[in-house]
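Let's turn to chain A:
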Amino acid sequence: MKKLTLGVLLSLGLMSGSALAASAWTGGDDLPTNPLACDATPGAAVAKPYDGGVPTNPPDRKGKKITVVDIPKLIGIGYFNATSKGISDAAAELGNVDAKTDGPTKANIDEQITFIDNYITSGVDGILFAANDPVAIAPVLKKALEKGINVVGYDANSTPDARQWFVNQAEFNGIAKSLVDNLAAEIGEEGAFAIVTSTFTTPNQARWIAEMAAYAAKCHPKMKWLETVEAQEDNNLSFNQATTLINKYGDELKGILGMTSVATPASAEAVTQLNKCGTIAVVGLATPNAMKPYVEKGCVKSVVLWNPVDLGYAAMQVLRSVADGTLQPGATTVKAGKLGDLQVINGSEILLGAPFVFNKDNIGQFDF
Partner candidate 1 sequence: MTARLLFRHETILAILTVIALFVLSMLSDKFFTVDNLLNQGRLMSEVGLVALAMTFVIVTGGIDLSVGSILGLTAILFGIFWQSLGLPIPLAMAAAIASGTFAGFVNGLIITRFSVPPLIATLATLALYRGLAEGISQARSVRGYPEWFFFFGQGEVLGVPFQLWILGICTVIAAVILAYTPFGRATYAIGANETAARFSGIRVDAVKLWIYTAAGFMSALAAVIFVSRVTTTRSDMGTGLELDVITGVVLGGTSIFGGKGTILGTALGLILIQALKNGLALSGVKGDGTIVVIGVVLIAAILIGAIFDRNRGG
Partner candidate 2 sequence: MGEDLRMTGPAVELRGVSKAFAGIRALTDVSFDVRPGEVHALLGENGAGKSTLIKIMAGLHQPDTGEILVNGTARRFASPRDAHAAGIATVHQELLLFPELTVAENIFLGRAPKTSLGTLDWTAMRRRARELLDILDCRELDIDMKVASLSVANRQRIEIARALAQDARVVIMDEPTAALAEADVQRLMDIVRKLRASGVSIVYVSHRMPEIFALADRVTVLRDGNLIGTMDIAAVDESRLVAMMVGRAVDKLYPARQGQSGATALELRNVSYRTVIRDISFDLRHGEILGLAGLVGSGRTETALTIFGITPATAGEILIDGKPVAITSPEAARDLGIAYVPEDRGSQGLIRAQTIADNVALANLRRLTRGFLMDAGKVLAEAKKAIEKFGIRARGPEQIVRQLSGGNQQKVVLGKWLATNPRILIMDEPTRGIDVGAKAEIHLLMRKLAAEGMAILMISSELPEVLGMSDRVLVMNSGRIVAAFDKAAATPEAVGAAMTHSAASRSAA
């Protein structure tokens, strides 16, 4: 039986493949990490030449009305609704931009690429994106650059040469530090915690987790990392996963880290419904509106996030500056409307600022 032999060989291949890959691992990616100092010393800003791409023969768009499309990872979640709001706010303020948001209904690289491709064909002047996969999205973005379209990323980067600028909401190591420090403050230096993330394939989450692991090892070595579970971008699944974690570890579990704006409120809900408020801390990335009930009840003390409305606003401002030619490679700052001057880092990234920590005192002031 030739087929049988083939089958056995392939099964062996499968198994060896899995054996190679199987190793204890918590959901981070395997890129190099760069943990910040344990105290408040800011990371050393390394001066780096511009490494972004350049559009081919863009028409002169200075001061002219331009059409811009925003293609986030997916549409229909609170986070990207907020960035979209920031983009349209900025567009309205600028007055000479026609912006809209469109995208796939689930975080799917293929569909996102198709969307961008269609908008390249339809002849937009600028593209804003948040990449589902930094590498997969690169070819289509390069195509956009070739067609003379201005391309600016936000939230989730692509490879640098596939876009002109990237608006970085907060550096990975900054978020990691903020999350881990806040968690340590609540559960103590020897507390045990678990993580609820979306999927292990989501680049930003994987990056944060890797940076958190590195930072925790460096600055909070006695904290115990129990495990990481996947919960898609699904409320009910996140809730079930968080509940199971609580049930599994009982009193051992002191804190849950939510890595997405879906997982964090769902984890808080699980803690609330199991009457563990005060005994299990929930820290994580989330939008303030979804967290208000838990923060106001005191069940959650701190929520870490940049302001996604500002992020979208900044992205739009940067795109306009690039189109106008006022933001050129080599610049060290860029004017971003009401946000003032933003700093250029890492060659072609624009830093929104340090991550913001929402708490009981200030959360009421935000509405997104």
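In this text, a contact is a pair of C-beta atoms (placed from the backbone, for glycine too) under 8 Å apart; a residue touches a chain by one contact, two chains touch by 3 or more; residues count from 1.
Selection rule: all candidates are chains of the complex that A comes from, given by their letters.
None of the values given here were measured: they were computed from a predicted structure.
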- Selected neighbour of chain A [touch, this complex] from 1 or 2: 1
- Once bound in the complex, which stretches of chain A touch candidate 1? 3, 6-7, 10, 13-14, 16-18, 20-23, 25, 27, 29-30, 75, 100, 102-106, 108-111, 113-115, 117-119, 121-123, 133, 135-139, 199-201, 206
